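Of the protein chains in this complex, one is absent; all others appear in place.
Presenting chain A:
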Amino acid sequence: MGAQKKGGGGARVSEDAEEQSHQRLQAILLADSFATKFRPVTLERPKVLLPIVNVPMIDYTLAWLEYAGIEEVFVFCCAHSIQIIEYLEKSEWYSHPNLVVRTIESHKSISAGDALRYMYEQQTETSQIQGDFVLVSGDTVSNMPLADLIQEHRERKKKDEKAIMTMVIKQSKSSSLTHQSRLGTDQLFIAVDPLTKQLLHYEEDKIDHPRGSVCLDKSLLESNPSVLVCNDMQDCYIDICSPEVLSLFEDNFDYQHLRRHFVKGVLVDDIMGYKIFTHEIHSSYAARIDNFRSYDTVSKDIIQRWTFPYVPDINFSGNRPLKLGRQGIYRACDVIQSRSADVGASSVIGYGTKIGDGDKILNSVIGNGCSIGSNVVIEGSYIWNNVTIEDGCEIRNAIVSDGVKIRAGAVLQPGVVLSFNVVVGRDFVVPAYSKVSLLQQPTTEDSDEELEYADSSSRTADHLSGLNLQMESKASELGPDGAGYIWEVCEGAHDEEWKHSVAPIPEDKLAEITQAIDDDDTDDESVVPTSGELKSDADSINTDMNDPNDDYYDFEKEVEGTVLRAVEENIKVDLVTLEINGLRLSYNMESADCAGATFYSMMKLAVDTPHNSASELYKNAASIITKWKELLGFYVKKIDEQIEVIMKFEEMCQESPKELGPLFTQILHLLYDKDVLQEDAILRWAEEKAGADEADKVYLKQCETFIQWLKEASEEEDEDDEDEEEDD
């Protein structure tokens, strides 16, 4: 289906090829991360408007795109789109001479994939995207030049139609422990052809589980004499895309995530043969703010001027430049600072901020209009605008949002995130890694997708006003005179906290990582291969045993869901088979697996339908089989598939010997009568089973008479045949 569509698309592109030389440079900026890593802050304000070193993130991205020669940017807004559009309207970007900023609003998109599909649909009407474009998200801080890279991409594309994307990567710091954790992202393993720079493999893995191995397909090595596998690269999430990328998203409606789905999909799919290339940057800076840790890292990089010219003392987007002093201290000209206050290296202090007596500020960013009492300690923290901190507070490695009040003597332990307008009570100690918001933690979280979007801006506002009233009457979780809820860490995410927080990784976690490596190695030691056997093989056997089973289980679940829905909504058999076939392809299953799974879900349905006696259950089963035998028949055309069904059935009976067990023969007979199973299949199954253990033969024995009858029948038939032959 997709191929035909693609053919049309390809033709159009080649027509455009001539225009490409003088086409304008365009970019799509996703002003939504489609993730929840910045919650609770992002419940009230979109991520791209959060300040990093006192300037909203999106300004860094736009300023860089403008500098890099991009002429038109489409800002794709989902969550809090109103806020983003309002901000852009007020900012100078709308009237910028070199850069045209257009906003696109969509509330339906819940992932980058949806966003690009939406773009594609728009595209067919307005054809805004004329050729290759740069795809970035609104939280990118970079100063890399793009013009040459786009040129390179275009030339490659001219030579090779299939080269649809160029991905920017950068070498990260070379310490084995902190490669990826520096930005708080997962470990990245990529394989690249060292000559052509083509991307061959992309794999992300949790930092604390460096176990296992990277699997490269054998054909990869056969077709490339040399493959470079890297672990020390970071993905900058800056992509130069050809228009085919949009149509690929359109064709593959299940692509959501740019990397997890799209890149992997392209790499795996060898039918279309699309290729992704990488471009490594060396001297320029590029990083994406994915979580609080990268927020911290990128902030420090900005303060240390790696991102020049996007540094606090230069006006690059209408920001008021600060004055750079010694030791990398940036200070607004109107800061009121007590003489006894000590502002240490690498700090930023914004406009209209007051700093009291005896304060100690180190490695921190303080926004505009803050007032800080006396004897306050602020270390490695990010204080946004209009924050009030009373006397004697201690703040270490925390993020404090706009309008927060921290009352005297309160302590923020490392990793704390305070959302907007929270009030921390007197002498209250906010425990490490807590996230505090005026909004209650959404209890019914969308389980399938992690969305920033889930709460739309309007709802949040209503929520807020009502909430404030509530808060006053209720004793706060942040001390008697505080206001705000401490969010509970949701399950599973607990391990992630330390990884994504602004606080430095605690010693014990580092030790744990080391331990993990150790364990990994000792695991491996126990499997010392015998002569001639390579370790890699032993590994592969293990995982091969596990993976397909898991896959099969998932597959079975999906099929079950499909069949259930089909029965409930009375969907046509053709459509159901279409859907199951789709599942079969996506899980890479055999047709026999489909037969087994379909049959399994039908029987399960029968068992789940309320019944009082065995005969009622039989009736249930019979009605379902009768009704859906066509569906089953679609998959049991071959003997092998039929045997699979019998085996599956036997397995089910063994699992629930009370329910289905006694009906084994009856249902088998029914299947035979309904022509779902042929006698050959049943006889072959009986033959195969004849050699099994006694315990396995329970059901074989149960249906002995039936099989006997079948055998006789077939012999008779044979005789008949012979007779006929004789007659001839």
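Convention: a residue touches a chain if its C-beta (ideal position, glycine included) is under 8 Å from a C-beta of that chain, and two chains touch if they have at least 3 such contacts; residues count from 1.
One rule holds for everything that comes next: contacts and distances are computed from a predicted model.
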item	value
Omitted chain (choose from "Translation initiation factor eIF2B subunit gamma", "Mediator of RNA polymerase II transcription subunit 17", "Gem-associated protein 6" or "Ubiquitin carboxyl-terminal hydrolase") - UniProt protein name	"Translation initiation factor eIF2B subunit gamma"
Which residue of A:E222, A:D254, A:D508 or A:E568 touches the chain not shown here	A:E222
Contact residue for the chain not shown (choose from A:I82, A:V100 or A:C230)	A:C230
Absent-chain interface as seen on chain A, which is shown	174-177, 179, 187, 189, 191, 194, 205, 210-218, 220-222, 224-232, 514, 517-518, 520-521, 524-525, 528-532, 534-537, 539-540
